[in-house]
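With one protein chain withheld, the remaining protein chains of the complex are depicted in position.
By letter and in written order, the chains are A, B and C; residue numbering begins at 1 in each of them.
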Amino acid sequence: MKSYWRSLKELEDPKALRIQEAREEAKQKSLLHKTKGSSTANSRRDFLKTLGFSLAATSLVASCKRPVEKAIPYLVKPEEITPGKANYYASAYYDAGDYCSVVVKVRDGRPIKIEGNELCPISQSGTSARVQASILNLYDGARYQGPQQAATTISWSDVDAEVTKILKEIAARAGRTVLLSQTVISPSSKKIIQQFLDSYPGAEWIQYDAVSASGILVANQKSFGQRAIPDYRFEKARVVVSFAADFLGTWLSPVEYTKGYTAARKLDDGQREMLRHYQLESQLSLTGTNADVRFPVKPSEEAGIVLALYNAIAAGRGGEQFSGPQTAVDVSALADELLAARGKGIVISASNDENVQLLINGINQLLGNYGETILWDSALLTKQGLDSEMEQLNKDLLAGKVDALLVWGVNPVYDQANGAELAQAIQKLKLSVSFAERKDETAQVCQYILPEPNYLESWNDLEPKAGQYRMAQPTISRLFDSRNVQESLLAWCGSPQSYGDFIKSVWEQEHYPKQSTYSDFRLFWNYSLQKGAWEDPRSASLTYNDAWLAEAAGKLTNTKSGLEVVLYESIALGNGKYANNPWLQELPDPVAKISWDNYASVPVDYAEENGLQNESVIKVNGMELPVFIQPGQAPDTIAVALGYGRSHAGKVGDGVGKNLYPWVGEANGGRQFYLEKATIEVVPDAIYELALSQTHHSMEGRPIVREANLDEYLLKANAGNEIRQEHLKHSVTLYEEMDFNGHHWGMAIDLNSCTGCGNCAISCQAENNVQVIGKEQVRNRRIMHWIRIDRYFSGDPANPEVSHQPVMCQHCDNAPCENVCPVAATPHSAEGLNQMAYNRCVGTKYCINNCPYRVRRFNWFQYVNNDRFDYNANNDLGRMVLNPDVTVRSRGVVEKCSMCVQRIQEKKQEAKVAGRMLHDGEIKTACQQSCPGDAIVFGDLNNPQSRVSKLFRNERNYHLLEELHTLPSVGYLTKIRNKA
Amino acid sequence: MFVLVFNLVICQITKDITKAKRMKRPTLVNPKCRLYLLASLFIFLFICSNAARVSASGESSVVDGHSLEDIRRGERFFKGLLPFNFKGESCVSCHNILSSDSLNWNPSAMAIAIKYAGRDFESFKASIEQPVGAMLSQKHAGIALEEEDLKAVKAYLDNMAMVGPQPVKPSINQLLIFLFFGMLITWALLELIFFRKIKYRIIPLIVLLASLGYQGKVINEEAIKLGRSQGYAPDQPIKFSHKIHAGDNGIDCKYCHHTAEDSKSAGIPAMNLCMNCHVIVREGSQSGKFEIAKIVDAVDNKKPVEWIRLHNLPDHVFFSHAIHVGSAKLDCQTCHGPVEEMDLMRQHADLSMGWCVNCHRETDVKFQENGYYQTFKNLHDQLDKGDLQAVKAQDIGANDCMRCHY
Amino acid sequence: MIGVFDNEFDLVKAFEKVKARGVKIDEVYTPYPIHEILEGMGKKTRISHAAFFYGLFGALLVLGGMYYAAVVSWPLNFGGKPFNTFPSFIVVTIVATILIVTLATLFTFSARAKVFPGKQARIVHPAATNDKFVMVLLTDGSAEEAAALERILQENGASEIIKQNEPHG
């Protein structure tokens, strides 16, 4: 009877049987199957929820309402795809100056995760939080679905016809067409742009970076005759002095720099020396938190200090000294140290003032750092935009001197100070085209919106550093009717061609002949594609020209009095382009631990004097901003992040925070990211709620992050960790400790290598389907991140020392949480994992209370498919990012770090099928894989040769709250500072 | 829950009726009572109509130029009710209206309807009177029909393709029995507490307990069944027989399900894999050309076949074929049953967690053979010493939560 | 014969007299328990013994069940504790045993004392649950005996004497 019923039900729905509709449906479903694995999956998950409630009812009334699942095989199975197995494709991320080589994990035709590409010497296996989150940009509902003109859909052929016509008209009457793009690092694209410029006389190309390296470029032009950024090799450095350059967070190539920086600070393999890092900055940046010595200074004070440092070093090296602005800061010790480490130092500045950069170049030159730690062999090409050009274009636009504007990847209406006027000017243009992939303020005012595909959907080649070529390949067929900008440009030049073919021909003509390994272009191409990279090593040494120094010193600005507002890129949002990415919005700022807002970081003293609390409101130059009292904020300054306050970013990003770009000024031909002489006014009794995910900043003297200075460490390897002996002495047990026969998974975290960048949190979020919960819930302290980075301040509140500590489930062998679950939802596995069976959990939350580390997360609401949480998990498109190997948790269950058990299982399966043992390092957790600092090591503690076992035997190793005898499987290596 | 409500409603009605009786109201059905009755009737209808959603929409209209008359005539002809003097077997004797649980190799009326819905009458007629395949020729041999009848049949089939088959009324026996017992419970309770009509109190007590027991049993069974589907054997869009392929022709399971050894999913063969053989084999021994033609059709029209999925694990369960087939070298039949004997594929195991777990308790690991298990030094030592007879799957953690739930 | 008394003391006096005479006392109905009567009626109850055995078996059942589930059926590692966490089992054993004893004793009481839902009370005297103390005597039917008894009852302060042929009429 049963099967009869069921088969009837399958035919019951008369709609499905209307032939036409049935065919349509079949077509759609087959499409869905290829692209959206999760849409059906989620509806079934609801079943769990309903199960208990309507037990009898469903069983009797609708006992046969079992949802019929279809299984649709491939018609013709692609060779490389095995259902249920992931494919990995090498590709490259480049946006807004951030370059990163990546490997894209594709499951059943859908990219679901970004991993670092180990074969790339630039980013190595590291990524940044923004790169990790870029996978979600692909599935962003704010993406344009097809070309449109004045908000109506239009076909590509019509576009080509119309645009070409207008462009020709303009060219005919010698009008001015401007292609405004962000820095283009694609050699092929550059060729195409050139082709375009050639076919339309009067057309010009301007590269514009919202947060530019203009000062460096101009200074290097003057000092070295090359408008480029040199290659900083932090791994070779012994002393690093950074003037407000957040090189571990946002400055130029942070992933690469983090790799080098942490490599120079590692002590886990018997190293006896490490890099010393000085940071002079106003707001406490991520880099500042990692500095050994940090000086809070005002932005306007910086020039004076740079000059003083130059003079001190020049004095030491017998060079010429210059007069200029004075400073009260004594830099003699710093200069001495740099002089002592000649050829092993790096001095950098984030200033966009070319004069400051010229002095910095002078310092590095005097110290002999060029050729040692700062190389010109492969200059960094990721930021090429000159602020002066954009400034000129801005003026021309307002003056009506431009006829056509093609905007590609930039958003001047949002990030230029006079955005509103610019918008009006653009609307008046004869032709305005935006190639925006997703909604933005500039596209909003353009006539044509010709969406380009996401980087995961298209071919590209990149040259992030001179001579280092990278390839990006499509990992999914285009979700929307988009077209590469390059193809549009080619079409408008009258030589339509696919961009992929174009790249291939460029590679065939330019790169293939330069190598000798492969005798066949096809092999060369496949090899490059597989690796994602091809290197054409160059060597260059440029001659230094100090002629400009005296002039530069004279032009330096004096320290100003009055309050200054520092504008900086936040770690999560950068310049704000991807403000519609809920993962990034929810990533707590590494320093303030605030998500979903920008805020005014206020010095502690100022707050005390004015009676400010966190979440108070101040009015800065008339703009109301919420207050966060930031220890380490330089006196007389406040800092506010850029990239917020988008008005046309999409439903997630709109109206989050305030747009601070209007305050970006101009000085010496570069954009100046601070505001002088700001007026500040306390708004009495006003409260603006901030989503703080950590509210207590002191360790209260507890041995949580254990640290020592290098000299102590050199004397005694367990410096700072002495208490461990004490704890081990008291470690007794009534019960015998459990044996783990096979594996015993463990993880070691080197606190010396963790910079706190937050990459792991997003990587974990992508891997483990961690849900976004929104500002209100984050504020309610319900953030879902499985790995959180605890940040503690210690010492002087005006200039604190900072410790970052990633905390995830410690997988204790004597886990207090396991013991208290009444329903046996969280027992211990035979491999030492603290397991969490979501389907068994009834949500008593007892385990949350009994976890001394508070790493368990509760699903307070249904976060998936709930209009109240209208983020990526509330629509089919956004849910495509879900990892099919990890359960999407329903409301009312507890979840936590599983040490990426799906990855463990996958690799074990591979080994078992192959009949071999697992190699150490074969399994990498998501947080580990892309950690730019290589701070996380995962492995088998039962294998004495594994890296994690070795680290566990390291004298620096300790376990968090070891005195509770929880026997964690996660160990931490003490943090060693290198204070003078 | 719903049943509880329903019982309550019934209880209310009975109470009201008794009240009405006591109060000697002229009418049994007082307004309040009528409301209850209406409500309960509505609910009852709602349940019944669940399955019997009448597809009246198609009936009233004239479809594709066929009059209702034609359609009805066609239906009766198909079912052998017309003409009365027709000597041969009726269509329905070979062609079921719908596919049913026992495998009838001949295409069902529904399948034919769908196939011929877009084609003209001549091709339909040809398929009956001048069939191409050997089997069809044999079976249809000697059929001679009036053109008028055939047209009516075609009209009937076209209509069926448009509106779907007349739903067969579902059996609601179990539901009725359940409700009946619900009423019994109500009665027994009332009797025990208020009426006290029956002398032997044990009778209503027994009735009460028995009814409660029955309801409990049904609820329990149905609740367990809710997530289960042992024996599930739906009709597939193509009458694919594992018996013929794996049994009679002895094709290895892993020829078609070739990813079973190294992927989580065993894989459903792509259509082009079917075509490896069916490029030559165009007529089956049982179904003639009709079923195989569907594959060809799918490949030609680039329209993948939508199989009905049998083995559905809940989403929180992650099962890997690779571990079980590739590493543990289990036979497919261990879990899927005697597939080589199944014409119509059915779910053999109940796929309950207990089923998995108990198998893990009993199954030996290929401990010596597989190099992976060198990791388990302790267990190898114990095996060598003889302290351990065999390593079961559960000894290496196969029954840990996070082997399947993550 | 039914004797109705106004207070406990009279009843006890009469009860002892009647008993001394060797008359069979069918039943005594009182608004509250009177120990002299309960003892005097010569009945014994073994409810407390039954309860002890319920407890014994209950405890063994619970303890055994837990041992089976946690050690034999499916041993799970919770927080590194051994499978047989005997001290933990004790807690539940105590409470569950108490529950079992209570429910089983209640059912025993209900069955033995014939006090259960839906039982129709056989009321001998409507005030027996209020303020009267009622003693039901079984006479051998002879008028002589009846008269003697009646006298005893009256002497001991019976406020009312009802004669019936059938007790519990």
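A few points about this structure:
By definition in this document, a residue touches a chain if its C-beta (ideal position, glycine included) is under 8 Å from a C-beta of that chain, and two chains touch if they have at least 3 such contacts.
Definition applied: contacts and distances are computed from a predicted model.
One chain of the assembly is not displayed; among "Quinol:cytochrome c oxidoreductase quinone-binding subunit 1", "Leucine/isoleucine/valine transporter permease subunit", "Sarcosine oxidase subunit gamma" or "Acyl-CoA dehydrogenase family protein", its UniProt protein name is "Quinol:cytochrome c oxidoreductase quinone-binding subunit 1". The absent chain, not drawn in this view, touches the displayed chains A, B, C throughout the complex.
Residue B:M353 is the one among B:L68, B:L150, B:M353 or B:L383 that touches the chain missing from this view.
Think of the hidden chain as still there; on chain C it touches residues 7-8, 27-34, 37-38, 41, 43, 45, 47-48, 51, 55, 65-66, 69-70, 73-74, 76, 78-79, 81, 85, 88-89, 91-92, 94-96, 98-99, 101-103, 105-106, 109-110, 112-124, 126-131.
Residue-level contact of chain B with the missing chain is found at 193, 224, 350, 352-355, 357-358, 399. As for the chain not pictured, it touches chain A at residues 49, 51-53, 694-702, 704, 777, 780-783, 788, 790-792, 805, 807, 816, 819-824, 827, 840-846, 848-850, 852-854, 856-862, 890-894, 960-961, 964, 966.
The rule is simple: only the chains that are shown with their structure count from here on.
Separating the CA-averaged centres of chain B and chain C is a span of 58 Å. Separation between the centroids of chain A and chain C, computed from CA atoms only, is 78 Å.
Contact with two or more other chains is made by residues 827, 829-830 of chain A. Residue numbers of chain C whose C-beta contacts span two or more other chains: none are found.
Against chain C, in their complex, chain A makes its touches with residues 735-738, 812-819, 821, 824, 827-830, 967. Those residues of chain C lying in contact with chain A across their complex are 76-82.
Considering their complex, residues 1-4, 47, 50-51, 53, 55, 58, 98-101, 110, 114, 117-118, 161-165, 167-168, 170-171, 174-175, 178, 218-219, 222-223, 225-227, 229, 231-235, 259, 261-265, 267-273, 298-299, 302-309, 312, 314-316, 318, 320-323, 326-327, 346, 369-376, 378-379, 395-397, 400-403, 405-406 of chain B touch chain A.
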